[in-house]
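A protein chain is absent from this complex, but the other protein chains hold their places.
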Amino acid sequence: MGATGPKQVLREPGEATRRVRFGNVEVGGDFVVIAGPCALENQEQVDQAAHAVKSGGGHALRGGAFKPRTSPYTFQGMGEPGLKLLTEAGRRLRMPVVSEIMDAAQLPTLVEYVDVLQVGARNMQNFSLLRALSKIDRPVLLKRGFGATIDEWILAAEYLLDGGNDQVVLCERGIRSFDNTLRNTLDLAGMAYVKQKVKLPILVDPSHSTGLSWLVTPMALAAAAAGADGLLVEVHPTPETALCDGPQALTPQAFDAMMKGVGAVLAATGRRFADVKPLAAVGGVR
Amino acid sequence: MGATGPKQVLREPGEATRRVRFGNVEVGGDFVVIAGPCALENQEQVDQAAHAVKSGGGHALRGGAFKPRTSPYTFQGMGEPGLKLLTEAGRRLRMPVVSEIMDAAQLPTLVEYVDVLQVGARNMQNFSLLRALSKIDRPVLLKRGFGATIDEWILAAEYLLDGGNDQVVLCERGIRSFDNTLRNTLDLAGMAYVKQKVKLPILVDPSHSTGLSWLVTPMALAAAAAGADGLLVEVHPTPETALCDGPQALTPQAFDAMMKGVGAVLAATGRRFADVKPLAAVGGVR
Amino acid sequence: MGATGPKQVLREPGEATRRVRFGNVEVGGDFVVIAGPCALENQEQVDQAAHAVKSGGGHALRGGAFKPRTSPYTFQGMGEPGLKLLTEAGRRLRMPVVSEIMDAAQLPTLVEYVDVLQVGARNMQNFSLLRALSKIDRPVLLKRGFGATIDEWILAAEYLLDGGNDQVVLCERGIRSFDNTLRNTLDLAGMAYVKQKVKLPILVDPSHSTGLSWLVTPMALAAAAAGADGLLVEVHPTPETALCDGPQALTPQAFDAMMKGVGAVLAATGRRFADVKPLAAVGGVR
Partner (left out) sequence: MGATGPKQVLREPGEATRRVRFGNVEVGGDFVVIAGPCALENQEQVDQAAHAVKSGGGHALRGGAFKPRTSPYTFQGMGEPGLKLLTEAGRRLRMPVVSEIMDAAQLPTLVEYVDVLQVGARNMQNFSLLRALSKIDRPVLLKRGFGATIDEWILAAEYLLDGGNDQVVLCERGIRSFDNTLRNTLDLAGMAYVKQKVKLPILVDPSHSTGLSWLVTPMALAAAAAGADGLLVEVHPTPETALCDGPQALTPQAFDAMMKGVGAVLAATGRRFADVKPLAAVGGVR
């Protein structure tokens, strides 16, 4: 890509994957699972989801408070009260929390509550947001845009590193293709390609990419087998009542089953789930 | 699309296209051409481009000061000094000006200088930006995302109307397909579909969609023949030295030729270029 | 594309478009319209469609007897009796006829009846069929595959020329993209690109590409404005009863209106419809 290509994200020969730490979790070594509901809805839902994630063996808790929705007439998220619920649940269960930022103006609010700032698919090339996030000392989870090439995704990450933030985790979440049978087309080979070429850790989101809860476990196992550094998965205590993306959410029971399956595949490939580090060693969850 | 579908942008039976006015120009009736360089570079370039647009019969002047670039290592735009050059050139030649906004934080600066705020393809689903633009009294030019369906594009426009801004102009600029021979795949039939279903005026950008200057005129003629309300075209005094997207920019001579061709096609279909209204009638270019 | 790239189909600098003659029609100079029903259904339908095409100013008659259908449970075409109806109607009205070949084994039958052999989108890379067609002295209409790149399309044509048949007409009929609002995405810029790079004449099919009859005329006008050599259009006396693709067929009245519009756009761009040559000059319709 010449002078305008990526300079900092590419993996040098023999270079290890960058480790990105948040709270008592480290991504880029052993396998990490970040799970939780698509949208934060209320205290009970958040608490139940958090409990399900923790007891199933998940490492971090996710949940959206500011939701980028295709239509202005669908649920737009709880906003800051949702973040509060998320953070409290995370603290109680000693899990760091991840939530989406839509806009640099939300940064002061989000950094108060969350350990990892997620950039969603629709904002992958929101360069103003990337520039703002490049200036902070907090990990960023950069999802691939559903219309973005691998090169564009890598270069979006390069914006973060170029600005000074090298705590970047990538996440493949499906791209668009002509076949709309499923919500998106999970580009697992693209993930494996990026895993090899780029030194940043990379997760797979089997929930958004398929849109169907019964495909989440097969794709989670496939992601583990293909070498991903972890998963971003939707878990909801009662998917049938979810305000957002219920059809793709796992129940707590299904999440447990998925985790067992992933663990077995990791073992078969000489890998394992990340340990959760004692909080003393990492300074506690924020 | 039910309760979450578009409520305000759809055309009722028999309803006329919304007229959107800026300066002495009105889009949605007769054919309008907005032209200028991809990126504002310096005074000489801006002045020469503006002169070429005016003398070729263009109605409004475009030019990017804040550029969303795939790589952090390419020219990112002149910023505010570029806007100043653009606005001065527009005033001198009595053309309203259009420039891209990347971020709600740029709004105070941009409204000082430009008549129409362009939302680029990469920000079509930057809902924070759309919400901010929905609150101002200034026309918005909403480009289709290269990975966005027609429904998503329409609903992005709905965000603007839902928030209170009904001065919205759509612009088709090409989508992604598996064939990368050209920069993008111009979805002219999608434009004609939206033109029929939606009451907002719609332009076509034959420059970004093709990426090749010698395809701009054929696609401009096609857009006129297919019923578009106007064009957004890149014109540069010296495309071979352009800092951005030179291969797709028309020279002043080529722009003249394109305008003659478009005029003939409009006449053949019972249409014509918009008149430029006397400034007295419209209160002058800002 | 080096040693394996196209050698014979590319246009040399200054080289004129290849003229392809069938019956009293010549494609590659003035604008030619081939029209008729998607599928041949019965004598009355064929006769009425043929009459509509002729009286509207169409140059050649099309109709499918062997239909490549996605499902084995939909109407598969009349077969040879349909070809007989088509050819008789063509002879009566002095129009050459075009019909699709699905398989080299159909060649002896088809050459008995039709003037132009159409290779459909699904068979564009049926190389056995292409090789068979390269050995005969009869024009071939090669539609672009909906999943085929421009290079693949050009090289499919190269198979025909390489085998000895240079009477090849290309036809853009829409490709697949992630947006399924319309049946396909008409790649009109791709057509204009091929028109410039390749010396073979090229048609546009506004019917299959859009799937909606009310988009056929805008796209036909756009194709004429963009420089296509002609159109392939579906016309049916009663689209609402059609056994195949009714929603995209023009009524005779709509076809008349389309032809008037196309004629005006051609005139505006210094072009015109092809004259129909006296049969004496061409040896009569087969």
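Letters A, B and C mark the chains as written, and numbering starts fresh at 1 in each.
In the analysis below, contacts are C-beta pairs under 8 Å (C-beta built on N, C-alpha and C of every residue); 3 or more make two chains touch, one makes a residue touch a chain.
Since the structure is predicted, the reported quantities are computational estimates derived from the model, not experimental observations.
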Report task. Give the residue, chosen from A:29, A:79 or A:227, that touches the chain omitted from the document. Result -> A:227
Report task. Check the options C:45, C:87 or C:126 and report the residue that touches the missing chain. Result -> C:126
Query raised in the report: Where does chain B touch the missing chain, residue by residue?
Result: 147, 176-178, 180
Report summary line: On chain A, the omitted chain is touched by residues 147, 149-151, 175-182, 185-190, 192-193, 196, 206, 209-210, 212, 214-215, 218-219, 221-227, 261, 264-265, 267-269
Requested in this report: For the chain that got dropped from the picture, name the residues of chain C it touches.
Outcome: 1, 3-7, 68-74, 102-106, 122-123, 125-129, 145-148, 151-152, 155, 158-159, 162-163, 176, 178
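Operating definition for what follows: only the chains that are shown with their structure count from here on.
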Query raised in the report: Using the average of all C-alpha atoms in each chain as its centre, how far is it in Å between chain B and chain C?
Result: 35
Query raised in the report: What is the distance, in whole Å, between the centres of chain A and chain C, each centre taken as the mean of its C-alpha atoms?
Result: 49
Report summary line: Note: chain C residues in touch with at least two other chains are 147, 176-178, 180
